[in-house]
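Input: a single structure, listed below in structure tokens.
Every protein chain of the complex appears in place save one, which is left out.
This part shows subunit A:
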Amino acid sequence: MPDKPIEGEKRVFMTGNEVVAWAALVAGAEIMYGYPITPQNEIMHYWTRLAPKYGREFLQTEDELSAGFTTVGGVLAGRKAFTATAGPGNTLMQEPMSMAEAMRLPTVVVIQQRGGPSTATVIYSQQEVTMTTLGGNGEGLRIVYSTATHQELFDYTIKAFNTAWKYRFPTFVLGDGYQAKMRESLTIYDPASRGIELVEAEPFLGKPGVPGVDRPPTQLRNTYNVEEELYEVLEGYFKDYEKIAPEVAEYEAFDVEDADLVVVSHGVVSRACKAAVKELREEGIKVGYFRPITLRPLPVDAIRETASKARQFLVVESANGQMARLLKEAAFGCPVEMLSLFKPGVGITAEDVVSRVKEIAG
């Protein structure tokens, strides 16, 4: 059985869902648990075709609660396990991921956002930001990468496994229906060929030896008897999260130094924003581009720095301000005016952004 799905690197033209399957494969994912929902189905379709060739496993579960909890079980057994979902599936996935949060389990979930609330459309949105970053009962102790291109979908899916297993927080790759279904060119590669070291997985349960004889038993729980007991555990988690946040947080920005107005967006929408900013700059308008790549933790320092230089932020989203809320919190106290272009559940073009900026500029 070949153990290297990709030798060196390869230029390809594929859909985002296919990209995710390849990325999970080269990231060393050993088992996928999944439940069908559009627009992520083809992740499972490709995975089930590729996986047996490389000794990897798949289980189609009865629902997303089960897909999430079996993923948790796979991780507990020490395997790189993952799942993928969207929309109402993401809603159900919050219960298992809240357990992963409680136990600091390195689960990996790929979300291909679709329209909401509820079943809505099967196509596209950026409306799963709040749920993916802060979902479940808890405090949102998780890591969320929002990808913009197929190349990033590949890069960050690999990275998600490494981040998850290194820091032990549930990790999400937040794509969307456009990324899932459209085809574009990218380079897929063997991580080793780029010097990317894969973080090893290790078992939480079922380590060698007889528990209570050779070693203490591993006993994990997510129920606590008294308030103080939980508080103490959470205090530790918050400290850990605060410590790793600056290491994990990522962003992309240009032309922000002298910009009066900075266009802020995430995911595929930032492709339109990037094109718009370039076009507006050519016309001599002082605009900048800023994109958080991690929506949780946010790149707070970079946001605050940008927000203290620019007069205005134009927040552009295919949602009704789900990222804007996160930005406002991050930039609290900075003298920046927050303006918006929100089209919930609908795609945004460069023209939309250009005309909104011109409207603001008057």
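Before moving on, here are some points about what is shown:
Rule of thumb we're sticking to: a contact is a pair of C-beta atoms (placed from the backbone, for glycine too) under 8 Å apart; a residue touches a chain by one contact, two chains touch by 3 or more; residues count from 1.
Please note the rule applied: contacts and distances are computed from a predicted model.
Its record in UniProt calls the unshown chain "2-oxoglutarate synthase", which is the match among "Dihydroxyacetone kinase subunit L", "Riboflavin import permease protein RfuD", "L(+)-tartrate dehydratase subunit alpha" or "2-oxoglutarate synthase". The missing chain, though absent from the display, is touched by one residue of A:I6, A:L50, A:A120 or A:L205; that residue is A:L205. Within the complete assembly, A:V72 is the residue of A:V72, A:L339 or A:V353 that touches the hidden chain. Across A:T119, A:T187, A:T218 or A:S308, the residue that sits in touch with the chain not pictured is A:T218.
Set against the missing chain, the residues A:E30, A:E152, A:E317 or A:D352 yield one that touches it, A:E30. Take subunit A: the residues that touch the chain left off the picture are 30-31, 33, 57, 59, 61-63, 65-66, 69-79, 81, 95-96, 99, 203, 205-207, 209-213, 217-223.
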